[in-house]
Every structure is written in C-alpha cells, then in structure tokens.
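Note that this complex is displayed minus one protein chain, with the remaining chains in position.
Labels for the chains are A and B, by order of writing; each one numbers its residues from 1.
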Amino acid sequence: MTTAAAPHAAPHAGHAPMGFWRKYIFSTDHKIIGIQFLFVSLFFLLVGGFLAMQIRWQLGFPGRPMPGGGILPETMAPGGVILPEYYIQLVTMHGTFMVFFAIMPLLVGVFANFLIPLKLGAHDMAFPRINMWSFWTAFLAGMIMLAGFFVPDGAARAGWTSYAPLSARPDLSGASYGQMLWCISLVCLGLSSILGSLNYITTVINNRAPGMTWFRMPLSVWALFITAILGLLALPVLSGAAIMLLFDQTIGTHFFDPAAGGQALLWQHLFWFFGHPEVYILILPAMGMVSDIIANGSRKPIFGYHSMVFAIVGIAFLGWMVWGHHMFVSGMNPTLGSTFMVSTLIIAVPSAIKVFNWMGTMWRGNLHFHVPMLNAVGFVAMFVIGGLSGIYMAATPLDMFIHDTYFIVAHIHYVLFGGSLFALFGAITYWYPKMFGRVMSERWGKIHFWLTLLFYNCTFFPMHIYGMGGAMRRIYDPTQYDFLRPYQPLNQFITISAFLLFATQLIFFVNFWWSLFKGKKAEQNPWHDNGLEWTLPSPAPHGNWERVPTVYRGPYEFSSPEVAEDYLPQTRKLPTDREPVLAPVAGA
Amino acid sequence: MTHAAVAASAMRPPFPAERGVDVYNKKLGMWVFLGSEVMFFTALIGSYVILRFGAPGPWALPGKVLNIPVTAFNTFLLICSSVSMVKAYAAIANGDQKWLKIWFGLTILCGAGFVAVQAYEYTHLIHHGFLPSGYRDGSELAELAAANPVMYGQAVAGLYGSTFFTMTGFHGFHVTCGVISMLYLYVTRVLPGKYTKDDHAGVEVVGLYWHFVDLVWIILFTIVYLI
Partner (left out) sequence: MHTAQPHKHPNYLLIWLYLFLLTVAELGLAFELPISRNMKLILLLFLAVWKALLVALFFMHLKFERWNLRILAIVPLPLAAILILAVITEHIW
C-alpha cells in the first residue's frame, strides 16, 4: 500500500478466448452490452417511428386507405383504413415504445454502459453478470410489449400513461391481454433498469481510476450517475403501480376502481411520481453528453463546470417534487397544484444555467462543426424551444387551456426528439469509432442533420398552433370537429413533413450500417478529445486497460497554453502534476 | 499486504477510490438495491395508507379477519431469523466456521418457517372467504360482515383484500427469494467452508437483504395487522 501506481491486473487478462455465444450474445463485457442495447433500441426506435407514420396518415388523411395498409388484418385496418380501435393502440404503443424502449435504453442502456467504465478508467462494470441480466430483462420486456399487437383484442389502448380506471377494466378499454402484457412488460423493464442503475452507481462510486476525483469526472458521467439514481428510485414505483394495475385486471383487486372504493387518481399520482423523474432520465444523459461534445467542438473548457454539476443535481432533486404538473386538470387538490406550479417554475433555473453554460462554452470558441457538434448545437436550440413551452405550461391557469392538446404533444417532442434524439445522433456519431473502430460518414451525417432539423421543425412546430386552436391529442378523426376543420391543411402539412422526417432517418440508419462495414477506419483519438476512452485503441479491447490509467486533470482542458496541441488528455502527466494521493484503505 | 493482494480480495474496491464510500462493491451494490426496494414498498405501502385514508367506510377492526396470534408467531420467527443471521455474520467475522454453519442454518429454517406459516395463513383466509377482491359471496366472512358491517369493514372489503394480499404477498415473495438465495449460499459456500475471516462478503450482503426484509415486515405487521 505504498506506491500510487501499483499494478492493477486486468480481471479478464489470461482468460481463454470465448465462444461466439459468450462473447457476443450472453456477454458480460460492458461495451458489448452497450452495443447490444444500441441495436435493440434502434430497432424499437424504428418500430416507434413506424407507428407514428400510421398515426400521421390517419390524422392527415382520415378515412383514406393507408398505402400498404392492406396487409394489416381486418381487426386493425380493413382495406387499409385505420380503425379507431387500432388508432388508439398506435398512439399508446408509439409513446410506450419511444419512451421506454427507444430513448431510455439508448441514453441509459447504451451510453451508461459504454461510457461509465471507459471514462472512469475501470476494467468493467462493478457487476458484469448483473449487467448482462439487465440487458436481457430489457430485451424480454421489449418482446412482451411487442407481443401486444399479436394477441386477441390487440395492444394496450389506454395511452402510454395508462390512466385508470380505463386501463384497469378490460370491459372499458376493450383490450384484455394487450393491457396485461403492457403491465408485465413494464415490470420487467423496471427490474432491468434497477439492475442497470445499481451497477452504474456502484461503478461510479467505487471503480474510478486513481486521480479520477468527483470533480474530474466528465459531465456525461455525472449526468449518467445522477440519472441512475433517478432510475433506481423512480422505476420501482412504476413497477409497483404496474403490478397493482395488473392485479386489478387479473385477480380482481380494486386499487384503481372507484366503484369499490379505489382511487383512480392514485394511479396518476404513482405514475407521475415515477413519470417526472423519468422525464429527467430521458434528458439528463443527453445534456451530459452534449456538454462533452460542445466542449470538444468549441475547443474550450466547459464554461462553469461546477455549476453544470450542481445544475444536474438540482434538476434531479427538484424533479421529485413537480410530478403534479401533469395533473392540473385531474381534479387534484388545488393547493397541491399551486405547490407543484411553483416547484416546476423553479426547475427552469438549473435548466437555464445549463443552456447559458453551453452558450458560454461556445462563445469565442474555436468552433469545429463536425457532425456531433452540429447535433449538439441542434439539441441546445431545440431544448430551448421545448423548455420555454415547458415554463409556459407550468402555470396552472394556462395549462388548463392547453392540457391534453397538441401543444403538449409539440412540447414533449421538442424535448424528446429535438432534445434527446438530436443529442443521441450526436453521441452515436461521436463514440461510434470507439464502439466499432470505424467512423460514420461525415457528409451523410451532415445531410442527415440539416434535413432532420428542417423536417423536424416543420413537423412539430405547427403542432403548437394546432394545439392552441384546441386540437385534442389522441383524437381519431379531426375532421369530425367543426372548429378543427380549418386546420386540416396544416395537419396535412405536418403529415407530409413527418413522412419526410421519417425518410430522413433512414439516411442515418443506412449510414450507421454502411459505416459498420465500409466506414473509414478510425484512429485512436479521431476527435482530439481528452477523455480516458480515447487513450485506448478503436474499437476498445476487451477488459479495456492492461494497466489502469492515472488521471491528472479534468476532462475539458482544451487549448491549454501548457501544451502545443489544443487538447490535453486526462492521463498525460505534465512536470507540474502531482501523483494522486490514494485514500488509505480502512484496516489495511 | 501488497496492493495486488488487496485488489484481489472480494471485500474491497478494486482500487481505493478517492473520497468513495470505502465499502466494497457487493455491499455497496446491495445498499443501492435496498434503496430501490424502499421505493418499491413505498408504492405498495403508500397506496395502502392513501387508500385507507380516503376509504369510503371504516376499515375492518384488527383481529376480526386476520389471525393476529399466528402472525405474531410469524413476526417472532422473522425476528429470530434476523438475529441468527447477524450472529452468523459475527461468527465468521471472528473466523468461527462451526457457529457460522449453525446460525446460518437456523436463519434458513426460520425463514422457511415464516413462508410456511404465511402459506398456512393464506389458505386459511381464502378458505374463510377473504380474497384479493374482498369477501367471497356466501362465505363465512361475508355472512359475518353482513351481520356486522362496521366491525368487518364491509364497505371497503375490496380495498382491504387488495392491499392486504398485495403487500404481504410481495413481502412473502421477498422472503422466499431470500430463503432460496441463502440456501444456495449455504450449500455452495457455507458448508464447504469457503467463507473466511477476511472474505465473507456473501454473508454480510445476504444478511443486509435479510434484515431489510425483516424491517419491512416490522412495518407491515404493525400497520396491516394491528392498526
């Protein structure tokens, strides 16, 4: 216990080469698990997008046969015309897939797994086998959810929030097995997230390399760490609520059935008590990764590192006491409503701190607009729009008017698509070389970004106007309402933009798959970044490091006057750097 | 002690992280997991508290439907298993293999006894007509409740059944999981004497889980059976 640079043997060193199944399918390597999450959640992203296209067709051209819709069974779309029963399934499953099986695993499953050990200098997660189980439980959950479309009565029909008692009573919603599968799937997903989160938290606390102090951790790791805490504490509440909902449907309990003394509002409280931290699960990792990318693209240290960390912590903390703002029109206690209004308005402060810090980072930076940087800047811009409409609707009186309209739909898509998904496009492009050893096409990445930005805004911005006009979300046929008929051309414009947006995403998918096999070979540090992961070859080898690196500084030392290059890796020892002092181990 | 030997021990972090919590991975992971368990039981117990608070009628009086003496015995069993668990841990921390085997075995026996008594309690209750959906029509309980609607909380029998079976059922599920994992450790690690004075992470970690389950039962016993 005397030397700081004591040798740390790689735990995997000297293992016999593993077979295909242990190496790629039931792998315990955090990088393989992250890549598994990547493939599966990209698949679910496509599924969710595909469902959205059907929704858009019905809204833009209600009652007209959908091109290619003829292959759907009579119970969904006879002759290609979407039935109301199928439409509500589409809406429900689009939301469910996108939130739980696309964005959440893309952000947490992929990047927490891939980045945390690599950026902290660990050989692997603290519990590699639990990590593997986390992936396979999530996979199982996704398959169960998908199975909903193939059971009698079709998939769940109560919306992605599954408000009781509609969801609790099969005779009301018309979906029997579909709704049960929805509940079972979310219980599985909850288990998966808990297993994942406990792994991430333990790894961050315990398995950092020497010298990697709390305030030398990259913001992406900070964000993923805080996200893991949110997931750890929020998902069990959803699991518990989903179990109660499942019991209501199957063994005749009455938790959410007002007819027998149950409380329908209880479901909403439990769901949103989970649901609002979930919102931050879906945005915090994106914010963290965008911070890394923006510092890199600006070749400047991140502006206000500590305030960024405290903003993440503050958002996570406040995120627990704002859930009621989803329920302003539910008949909730109005005093409670005012409390939630105030806490929601306060949460805008840490969010604004982050936005200004990103702008401060870019200000007078030596800007390099590579694809990840473009997407990161797109994220900031779109997040500002989504965030501003969020402040708007935090005010109870205003929310009364726009609640459950397309204004809300626009808001959630501005933060989830414009926010999280832009960040994800950037992050995937950014860490793709470390994952696969190849670089994604720069040209097609740029084309994809600009087209996405254009069509995305054409799709979702008009929804603000449409919602202000009073369009309710989840309605089947807007032309049935006199006051919505004048908006129909707008609706068709949205639909066509949405189709183009979907088509644009195919560019990303083709780029992704093409680069996997034909992309340019990646160098070790293609973005000239400081993080520990860039000291490894691309793709990063099994077990990561032969010897755990020692960290001498924070991750954002760009354009440092002390070195000739414009970046200064965390592991590079300058003559002025001291060796990190190791904390004494108790009892040794 | 060389650093490599320190890192090799299962009971310490791979390398001493600065300002970490100075707890080895498995124990930290278990504490983190218990945090999520707290929230899971919060959802279940919280729903019970909230539903009971807002119930449209009086709840059944304690002891009318549920059998308090039997569950009091069960509580006693679980407390005994908790203390034998911690005695097992204290034994191996002193390197005492013999008493580890005895106390750990007693823990498993008491845990299994708890599950058995709970299974007996459930069959008994269902036989008398207490179901998750309330009092079964035509059953003994339904007749008693019809005669004494306030004492038996007839108006909220559905909520009573829902919350009772969900909460105690999931607690029982956790106990069962604990018994199974302890049995596994007993056969694979305790009996072959693989735990030592320096490396007994498994006993401590499964013990934490077991005490937590005991703790939940202490809360459940009070608020479900006695209030």
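Note that in this section a residue touches a chain if its C-beta (ideal position, glycine included) is under 8 Å from a C-beta of that chain, and two chains touch if they have at least 3 such contacts.
Because the structure is a prediction, the values reported are computed rather than measured.
Peer 1: Which of these, B:A60, B:M85, B:M182 or B:V206, touches the one chain of the complex that we don't see?
Peer 2: Only one listed residue reaches the unshown chain, and that is B:M85.
Peer 1: Residues of chain B in contact with the chain that isn't shown?
Peer 2: Listed in rising order, the touching residues are 11-12, 21-24, 27-28, 31-32, 34-36, 38-39, 42, 46, 49-50, 53-54, 62-63, 68, 72, 75-76, 79-80, 82-83, 85-87, 90, 93, 197-198, 201, 204, 207-208, 211-212, 214-215, 218-219, 221-223, 225-227.
Peer 1: Which chain A residues would touch the chain omitted from the figure, given the whole complex?
Peer 2: 229, 233, 237, 263, 265-266, 269-270, 273, 320-321, 324, 332-336, 585-588
The definition used in the following text is that only the chains that are shown with their structure count from here on.
Peer 1: Tell me, which parts of chain A touch chain B in their complex?
Peer 2: It is residues 1, 3, 6-9, 122-123, 126-127, 130, 194, 197-199, 201-202, 205-214, 232-237, 239-241, 243-244, 247-248, 251-255, 257, 260-263, 266, 269-270, 548, 580-586, 588 of chain A that touch chain B.
Peer 1: Quick check: in the complex, which residue numbers of chain B touch chain A?
Peer 2: Where chain B meets chain A, its residues are 1-4, 6-7, 12-26, 28-29, 32-33, 35-37, 39-44, 46-47, 50-51, 54-57, 131-134, 155-156, 158-159, 161-163, 165-166, 170.
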